[in-house]
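The complex appears here minus one protein chain, its other protein chains still in place.
And now, subunit A:
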Amino acid sequence: MSGRIKPVTTIALIFFLVSAVGPLLVSSWATLFALILAKGIVVLGIILLLQAGQVSFGHAMFFATGAYTAAFWGKYVGGGDIVLFIALGGITSAVFGLIVGLFVVRYREIFFGMLNLAFSMVLWSLLEKMFHYTNGADGIRVPRPALLGLSFTPETFQYVILYVSLLIAVVAFYGVQRYLDSPLGHMLRAIKSNETRLEYLGTSARRVLLIGYVISAFLGGIGGTLVAIIQQIATPEFGFWTKSGEFVFIAILGGSAHAFGAFAGAAMFECVRFYAAAHLADTWQLILGVVLIVIILYAPNGLIALRQRYGQAKQGGH
């Protein structure tokens, strides 16, 4: 069991090392990698739910909740600190996740997905329409926060937020791995393979899914807070359904069989967007579409499965 996941874990370590060192060599990578890590944290939450066979098409609501928590603090309280923003963003999203979760965990599959979508569109509409509080579609600027009381120049700040994102990503990655290997994580997978049996073992499948859902919302909130700090703005787009779709897209791209799929997918997605947008302007979506088609046809279990397939071919010789 542990032998099977080792190769991917090695690649994960290499990836985190590159995220730490690469931007020191190429400064434009600082923001790129910070975004990859922040989105990877959100997608970890999507991958958690995929273990139970459930796809949330509304997870951008937690992403937006995290982002707006930081934005509202900046607008109504003023100032702010990265640690405070992240803690508040995570907690607010987890509480929101608990409330939404109590409804959605009663449903499965398409109904689960659509109910999530519905909740997220309610939040999006509120953010868009309550202009007086949210500035509507213009969004709210998130001023550059301090870190534990220290202020930074924009040049230094991009590295500060990169390393904060990296630290959180590593902790979240480790935590999710542990979770997936724990009894609760295995029960989450058991919902996908045989929910009836799980109930007949005396366990409430809804409760297991709710715990997973709240963790997933928490991760979504933290990722959203980070992105709002990186991009210095929170807009209703953060909670729009296309954003939810993007997270599911990244999860499929990376592969949901392993927590690292979140970061593999996010890296691929953001790199294609970063470079294709620079060179091919408006066609980056087209390129991503082609990438996804290739993935679905040739590596239906995502990028991380390519490594596993390669490993097997080497061992088994087929």
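The rule is short, and it goes like this: a residue touches a chain if its C-beta (ideal position, glycine included) is under 8 Å from a C-beta of that chain, and two chains touch if they have at least 3 such contacts; residues count from 1.
Basically, contacts and distances are computed from a predicted model.
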Protein name as given in UniProt for the chain not displayed, "Rieske domain-containing protein", "ABC transporter ATP-binding protein", "Response regulator" or "Biotin transport system permease protein": "ABC transporter ATP-binding protein"
Touch with the omitted chain, as defined above, among A:Thr10, A:Ser151 or A:Ser182: A:Ser182
Options A:Thr9, A:Asn135, A:Thr203 or A:Gln231, residue touching the unrepresented chain: A:Thr203
From A:Thr10, A:Ser27, A:Ser151 or A:Ser193, residue that would touch the chain that is not displayed: A:Ser193
Touching residue (missing chain; options A:Ile211, A:Val248, A:Ala264 or A:Leu288): A:Ile211
Interface with the unshown chain - residue positions in subunit A: 1, 178-179, 181-187, 189-190, 192-194, 196-204, 211, 215
